[in-house]
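Removed from the display is one protein chain of the complex; every other protein chain stays in position.
Note that the chains are named A and B in the order they appear, and that numbering of residues resets to 1 at the start of each chain.
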């Protein structure tokens, strides 16, 4: 009785199973897959790292490191400004002195140099030197 | 009549100082060729910041860069080291892993890229795909401590010093008449000393500083018969300085301090860069 019943119901069960099997194997259709991918690209929650929680000791250490950095930086900036100020004072003193000593030379020194450009041959510092570190074979251009 | 007003603004009477008391000095510098050395503190601080940034970075979106099912995606997936996922019944002493998109959210993500080693000799310039090996920042001149070489101390600015009248100083030249600008006198004097196979770039016609001598001694205030040296700045661009029968050196700032007269350094030290 039971086996007959089971046999009678079997094709339907198989059909259902086959249908489910097929669906899972095929995956989503390409359009739906694209939507899923795009949502995944946009969703922040799954890509964000866990919040960084420091224990009290490490928090204080972190503060100390950042403070040391800023104090150092401030000190460097102060030193640079001091040097720049000295250089300005030096230029000013020399120019005023030159003016007093020889006005003609002072006039020449302040003359506008037309067409003066920063030389393109001066290279920007790089992480590692070039194969030829310095260009020695310079020949002066013939003046016309 | 003079109408130019540059840095000097104070009014003055026309000078009556003889031209033979005016000299001009050239601070010729070689600018750094490589980036400056990073101090120990800076290097470690940058490392700390970089690690924090990596820890707080979002997960690498693999699906954005690699289309699913392509060879590139498979290769990329193959070389990644994925963390161990959480498993029921397994005890993790350092905390249960929290994997999302193949990344443990508690730590930084290590993304491994395919390291395609190129074939060939790195010195073979004909081979376009030769492996890249960076040149050393320490040159031959550094090893032999050749102070006359322009190739020493690449991360520093070097300054040209010559031995004039038994003293190390910046090359100094006598001004002969007041029809030529000070920097031009200095530049042409440099070529007379060291040949004209040198390309320099004069920064400006205005002097950077002045040094006053009285009877060969450096003085602060000008009296009668004081010799004045105006310092002009210039950079060497190419070529080299090859004098005949004259000692010269290319030195960094602290080396200049060790060589020149302390009084002289006091007057020029602030003009040199670290």
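Convention: a residue touches a chain if its C-beta (ideal position, glycine included) is under 8 Å from a C-beta of that chain, and two chains touch if they have at least 3 such contacts.
Keep this in mind: contacts and distances are computed from a predicted model.
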There's a gap in the complex where one chain should be. From "Zinc finger RING-type", "F-ATPase delta subunit", "Large ribosomal subunit protein mL38" or "Trafficking protein particle complex subunit", what does UniProt name that chain?
"Large ribosomal subunit protein mL38"
Touching residue (missing chain; options A:35, A:71, A:122 or A:139)
A:71
Hidden partner chain, touching residue among B:37, B:51 or B:121
B:51
Taking the entire complex into account, which one of A:63, A:85 or A:140 touches the absent chain?
A:63
Can you list, in ascending order, the subunit A residues touching the missing chain?
52, 54-65, 67-69, 71-72
On subunit B, what residues meet the omitted chain?
40-41, 44-45, 47-48, 50-52, 55, 93-95, 108
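By definition in this document, only the chains that are shown with their structure count from here on.
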In whole angstrom, how far does the Cα centroid of subunit A sit from the Cα centroid of subunit B?
22
For the subunit A and subunit B complex, residues of the former touching the latter
37, 40-41, 44, 46-50, 52, 65, 68-69, 72, 83, 86-87, 90-111, 113, 118-119, 121-123, 125-131, 133-140
List the residues on subunit B that touch subunit A in their complex, please.
2, 4, 6-10, 12-15, 17, 19, 22, 31-36, 41, 45, 48, 52, 55-59, 61, 63-64, 98, 100-101, 103, 105-106, 108, 134-137, 139, 150-151, 154-155, 175, 178-183, 196-199, 201, 205-210, 222, 228, 230-231, 235, 237-240, 270-271
